[in-house]
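Of the protein chains in this complex, one is absent; all others appear in place.
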Amino acid sequence: MAPNTLVIGAQRSGKSRKAEEIVSSAGGELVYLATATAGDAEMAERIATHRARRGGDWRTVEEPLDLPGILDREALPGRAVLVDCLTLWLSNLFGAERDIVHETDRLVAALQRTACPVVLVSNEVGAGIIPMNALARRYADAAGILNQRVAAACDRVILMAAGIALPIKPSPFPEPA
Amino acid sequence: MAPNTLVIGAQRSGKSRKAEEIVSSAGGELVYLATATAGDAEMAERIATHRARRGGDWRTVEEPLDLPGILDREALPGRAVLVDCLTLWLSNLFGAERDIVHETDRLVAALQRTACPVVLVSNEVGAGIIPMNALARRYADAAGILNQRVAAACDRVILMAAGIALPIKPSPFPEPA
Partner (left out) sequence: MAPNTLVIGAQRSGKSRKAEEIVSSAGGELVYLATATAGDAEMAERIATHRARRGGDWRTVEEPLDLPGILDREALPGRAVLVDCLTLWLSNLFGAERDIVHETDRLVAALQRTACPVVLVSNEVGAGIIPMNALARRYADAAGILNQRVAAACDRVILMAAGIALPIKPSPFPEPA
């Protein structure tokens, strides 16, 4: 297993930019694995912005649902892969009524056999007022569990706040007494 | 006063699991002080999941409202107490139209006379879009103030992110210049 990294943080906290830096510095063929599809104008604009920032060195692969499968096919020696992002993948799974626990298991398994560095971006969605509708609550639950499981499966975890990267795994803190 | 700990973080960030570890390692008789009551099917399921994970070594006490009083009666020598969780207790206080400031004062006072380690779990609820309805805004305010006051009354505070524990009190950071 190559060293994998999870970058988490709030919306617009600088996650994608940081992930791009890590993947670029890993070198090799750069693969941008987008879980977004340009389904609406707003999303299409976001995708275009990200693409412009990354420049021409990246090959983009779009896969809204089968992220574990595409990781198996794309995370090959001599490459570095950016997965952007897990929370959108989760939304797509909810939309397609997939089995979330099973898909999370599959992703964790795929991460354990990657043959190149993989950097995954994910949103923190559970630090606001707990939503009143049951679907949003189930989504926030699933996103929190997904983040925990992927963090456990990654060598490095970086928490973003206002564009600043806080490495939290491996622990930068001395052990509490 | 025995050493007390606050574990805060987003929904599904691994707070309860971490709190269980701390309480279990403190040893003695393990008391699970639940502020939830199995009022609806979803909550009943969550309580059952937590109970299954903790196993049979814990004695469970349910108290939706009088958390300060039950702490006085349960935080006795030779025990370790887990309070799960403060934000739900606050919801219950709002529902029962109790005086939030007074109850927060009572809780802080009770924490200052505990006779065994107490670990309290609480949600971060104020890092999302500020809610438009006034009640949710008052709740988020009260939760933030409750977290601050309990953090000030505890020896240790742990911030959870994606299942990873960041000890933030006592400060792990060098003093800023």
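Here are a few things to note about the model shown:
Order of writing sets the labels: A and B. Residues in every chain begin at 1.
In this text, a residue touches a chain if its C-beta (ideal position, glycine included) is under 8 Å from a C-beta of that chain, and two chains touch if they have at least 3 such contacts.
Note that the structure is a prediction, hence the values are computed from the model and not measured.
Annotation: of A:Ala34, A:Leu86, A:Val125 or A:Leu146, A:Val125 touches the absent chain (contact as defined above). Although one chain is hidden here, its contacts on chain B can still be listed: residues 6, 8, 10, 122, 124-130, 134, 140-141, 143-145, 147-152, 157, 159, 168-169, 171, 173-174, 176. Residues touching the missing chain, restricted to chain A, are 9-14, 42, 123-129, 131, 136, 139-140, 156, 158, 161-164, 166-167, 170, 172 (touch as defined at the top).
FYI, only the chains that are shown with their structure count from here on.
Centroids of chain A and chain B (each the mean of its C-alpha atoms) stand 30 Å apart.
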